[in-house]
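A selection of the complex's chains, in situ.
Letters A and B name the chains as they come in the text, with residue numbers starting at 1 for each one.
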């Protein structure tokens, strides 16, 4: 897309002020208690599936700052105990971005100044506002399956018509308040070809999907990559999905999920909708949290 | 209780082998898909409540190794990004213990040798076995409310008859597969009196509750303290609840939860049961994870 057209989305797709001048939750406001209750009512078999990749302590080109995990006690010495250090935004870590993570022209979502995010954390839009969790209908759009491949190639774009083809294959329609999960098959590709720099080359949504996301009013968006196709092919805008979705739409992104087991479960259940629960750690003023989203069928 | 009587529980209440010689999940096996589906079906209003205390970066007598939270990027420098380091077993951190955390006479749950927990992590019973999360009926037994106090005093014991009085007040009965949450009011006490060493002095269950827990077949047990009354008043057994519940029963414990908002919600809804979801981070070979359990009414 042309840069100007993408930048215009900051105006035309904006949710600023939609839920009040003091809003901290963005599109999560779409998940009303009624929406949550309706999502719970869809549970049938009770099967549960993790959407998280295990925390990875092994350095790799897509994991340059691996998780540190130290045992600070063992069974024979004081009881098993450990220490975990995580930089959640890493490209191999399943995490949710707070709305304060990205800014555009000096502003974060809802018009707060970017200066709200300082060396002492975020005084607006911190991840702790998600303390009560996300519990809503989840929908998996398995683009790899729809295209009949194990995995999209790194850098391969996804267009609105792909999303709609996946909806059709799943016999459902994404609607307001949904948690939309988009599968590219990244981890299968990685298992076969080895790690690569997924921060610069990744399958994901083309910027032309932005109006679609806004029109469907998704509450949160996740992917096994970073939702953005990379490179973005939008001159001067490195991550248009991240930028517009977080800043303008106020939609929380979940990056680097592992959706392979979920895809298998969906195929097995022949259902691509489920109850999704996401429970970020309550980190005051934080810009992200590692998460383990759980799908319940 | 007499020490010998408590130690005998390791035999009389044991779940070793109940779910196979290779079992890694313990009493979580009681949460069958049917149990999960039935729990989801209890959701009515869709209200969600966190059971976690915010991660605490402030040192205190009950938080000697506080969470480290550093900003490694800011809005004006590279985008908001942070780093979190947690020793999850701390006495101010809401966490779930893996079954490998505690051993007794050289054995962990199911008879695995304690040596399975080494300086390189736990080769048996690691927290990663909970990857698919815990999704079941949660029950709050609000002992402080039943006793008509803001909070139990540190060191105050809870007996089986207290649990049953709370069941009666809640008009329900704890049954197999439940996540049982026991509230003492710790954080209200702390807000009023300041922090104290909650690792040596805490309200909680007397050892005489152990047969009751086994008989009701709870799947997991949580508290705003550490479930054990401390001191234990059992000569030579520092934490009988931790030891017997984890090692013999194979029941995962959740420590240092914040159940105040949950208690208010239960009172407001006039329901002390709810769908509880717990999603530990997928930490291979880990002995615990910080968690943010979410109750859905």
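Observations on the model:
In this text, contacts are C-beta pairs under 8 Å (C-beta built on N, C-alpha and C of every residue); 3 or more make two chains touch, one makes a residue touch a chain.
Note that the coordinates shown come from a computational prediction; the quantities given were computed from them, not determined experimentally.
What's in place is 2 chains of the same protein, and the file's complete complex has 4 copies in all.
Following the convention adopted for this analysis, only the chains that are shown with their structure count from here on.
Put simply, subunit A has to spin 180° for its C-alpha atoms to lie on subunit B, with the angle rounded to a multiple of 5. Between the Cα centres of subunit A and subunit B there is a gap of 29 Å. Touching subunit A in their complex are the following residues of subunit B: 32-38, 40-41, 43-50, 52-55, 57, 68-69, 71-76, 79-89, 98, 100-103, 108, 114-122, 128, 131-133, 135, 275, 277-288, 290-294, 296.
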